[in-house]
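Taking it in order: structure first as structure tokens, then the write-up.
A single protein chain has been omitted; all remaining protein chains appear in their positions.
Labels run A and B following the written order; every chain starts at residue 1.
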Amino acid sequence: MTDPSTAATGAAVTTAAGEFVTAAEHVEAPGKPRSLASDAWHDLRRRPLFIISALLIALVLLMAIWPSLFTSVDPNYGDLARSRQGPSAQAWFGYDNQGYDLYARTIYGSRASIIVGISATLLTVLIGATLGLLAGYYGGWLDGLMSRVADVFFGLPFVLGAIVILSSFRSSGDASATEIIVLVVLSISVLSWPVCMRIMRSAAIAAKQQDYVKAARALGASTPRIMVRHLLPNTIAPVLVYATIALGAFIGAEATLSFLGIGLRAPVVSWGVMISDSRDVIRVAPHILLFPAAFLTATVLAFVMLGDAVREALDPKAR
Amino acid sequence: MSDTIIEVRDLVKHFPVRVGVLFKRVVGHVRAVDGVSFDLKRGETLGVVGESGCGKSTLAQVLMRLEPATSGSATFEGRNMLTMKGSELRKLRRDIQIVLQDPYTSLNPRMTVGDIVGEPFEIHPEVAPKGSRAQKVRELLDVVGLNPEHINRYPHQFSGGQRQRIGIARALALRPKVIVCDEPVSALDVSIQAQVMNLLGDLQTEFGLSYVFIAHDLSVVRHLSDRVAVMYLGKIVEVGTEEEIYEHPTHPYTQALLSAVPVPDPELRDQRQVIRLEGDVPSPVDPPSGCRFRTRCWKARDICATEVPELVTRVGNHPSACHFAEEKSVVP
Partner (left out) sequence: MATTQSEVDSVAVDGVPGAPLLEVDDLFVEFRTRDGVAKVLNGVSYRLDAGETLAVLGESGSGKSVTAQTIMGILDMPPGVITGGAVRYHGVDLLKVSARRRREVRGSGIAMIFQDALSALNPVFTVGFQIEEQLRLRRGMSRRDARKRAVELLDLVRIPNPAGRVRQYPHEFSGGMRQRAMIAMSLALDPEVLIADEPTTALDVTVQAQIMDLLKDIQVERNMGLILITHDLGVVAEVADRIAVMYAGRIVEQSDARSLYRRPGHPYTRGLLDSLPRLDLKGTELTTIKGLPPSLLRIPSGCPFHPRCPRAQDICEAEVPPQHRPAPGRLSACHFAEELINGE
């Protein structure tokens, strides 16, 4: 912590290719001042990756909100006579073990999966990123305290922790679907935020040492301003990457909890429930696993692509 | 109005050295700035030179109120600037600004140039009404020699010299009276360095600025400074006008420092007398007793280890903190 006059190290040539192409010669129209957000949006609209992923996500969201737009079949009407039948003209995806229509169930299942995935991700990132930013920026005892608390949560095994939370907070066997979803989301977030916090904390520590933060402080910028204008845009990238990966993992975690019998269960339909239902018959009727798994994968992929596109759009250097 | 704009007396900044994970123990102090006094006059440039670890950048941080001082006083236009709070501190921020060394990290990579140079107005909205800000930013870019049309560009689209100009524009935005320049040209190439130095000189004349100009390059400091303070391990060892320091140095450290600067003239190669200092600068955690330079000084005697030499005029007409101060011309 002495004076950081590292002399003229910056004057040396590095071999990074970027060094040779720094001259500013981008085509641009003079005029209204723009901001990072408007530039990012402008950039996103022209990215095929973004458009494809946004369309996919919109489709899935539509399925989750109005499943009846896509199918008129009742997902919970089972007929054992057609158990495990393969795809046909009447049932595009075939029937499962109980004789439920897989297409209808996949459509209806999107709602619970999407709600759990998105809510858990949002909550995790919100808790983790906020605490991480505070801990990283303020440092000192606050950082010490928060990091230790995070360590405690981090030390809990996920499945064990979820079992404890879910089994002790679920009032009884007849809990409503909403209640279970809320509990599942909460238990996932409570057990996952330390990862996000650590990512944010280290990014914030790196960013707060940059000279532009010093310059902003010298201008008299308030702490919220420094956090929102200077730290957040420069630390959000790794969190976004984590969030997109976490989203997929959380939808999967919901499936795991269902499988263990402490998550969602019939009559609630979710991709996780469907996948866990297929486990016994996977050899004889692989299509029961295939369709929900394919939807799950496509959704997760769409979010990963979206996160990637947003991350790049928020980095002026990557444009 | 008084002639002196900033008056610093016995300024001390110690950083505690802590060990431990949760319960940190203080095991010592880095004496980064250890009793520094100087005056900055209106419209002048005070150069501060010294090697890395001498405390010159910490001095800048304390003056900018980025780090609290451990003890000592500093006044700005007669008011104690180290204890200011709230609106008074905000007013001080408008009067003292800083230009930082590294043009690559001193600009937020995710803000446009317009946002960077306009940020001072957002923080101090009373300076410029909202509608006039874009125009003001364009004017500032023009003043520092950048194309005002470039407000929508990002820092990475500029070269090092241009980025340093952006940093200067940001510092100028609030029309400060004093600018602390912390190694503003040391990361730049020679040809660009000259351009930025000329710009700083022109701006001083145009806006009547006072500079505290911190650098390790003695030639750069001489070029811009009216008076020069030489620092070693947290203390000023010699201070005087640019001519007194460069032509008539009296402190052995100043002499060694000056003699070690390579002169860009091969003809002088064998004629120059370089005073070779042995070893490295001691750790500021545990500086030598008495005179801090004594461990590397060829003149050191017993008294140097026991008595701290005061910064007073002993020979010539400027102060020097050496028991055996003696004028010696070393610049060819």
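Quick notes
Assume a contact is a pair of C-beta atoms (placed from the backbone, for glycine too) under 8 Å apart; a residue touches a chain by one contact, two chains touch by 3 or more.
Given the structure is predicted, the values throughout are model-derived calculations rather than measurements.
The residue touching the chain not shown here, chosen from B:Ile116, B:Leu257, B:Leu311 or B:Ala325, is B:Leu257. Residue in contact with the omitted chain (choice from B:Val30, B:Ile192, B:Val212 or B:Ala300): B:Ile192. Chain B meets the missing chain through residues 51-52, 159-162, 189-195, 197-198, 201, 216-220, 222-223, 242-243, 246, 256-258, 260-269, 274, 276-277, 279-281, 331-332.
Note that in this section only the chains that are shown with their structure count from here on.
A separation of 47 Å divides the Cα centre of chain A from that of chain B.
For chain A in complex with chain B, the residues that touch the partner chain are 1-11, 18, 22-24, 26, 28, 30, 33-36, 39, 144, 148, 210-212, 214-222, 225, 229-230, 233-234, 314-317. The touching residues of chain B, when paired with chain A in their complex, are 15, 17, 21-22, 30, 32, 52-59, 61, 64-66, 89-90, 93-94, 97-98, 100-112, 114-115, 118-120, 123-124, 134, 137, 149-154, 156-160, 162, 167, 170, 174, 183, 186-189, 214, 216-217, 284.
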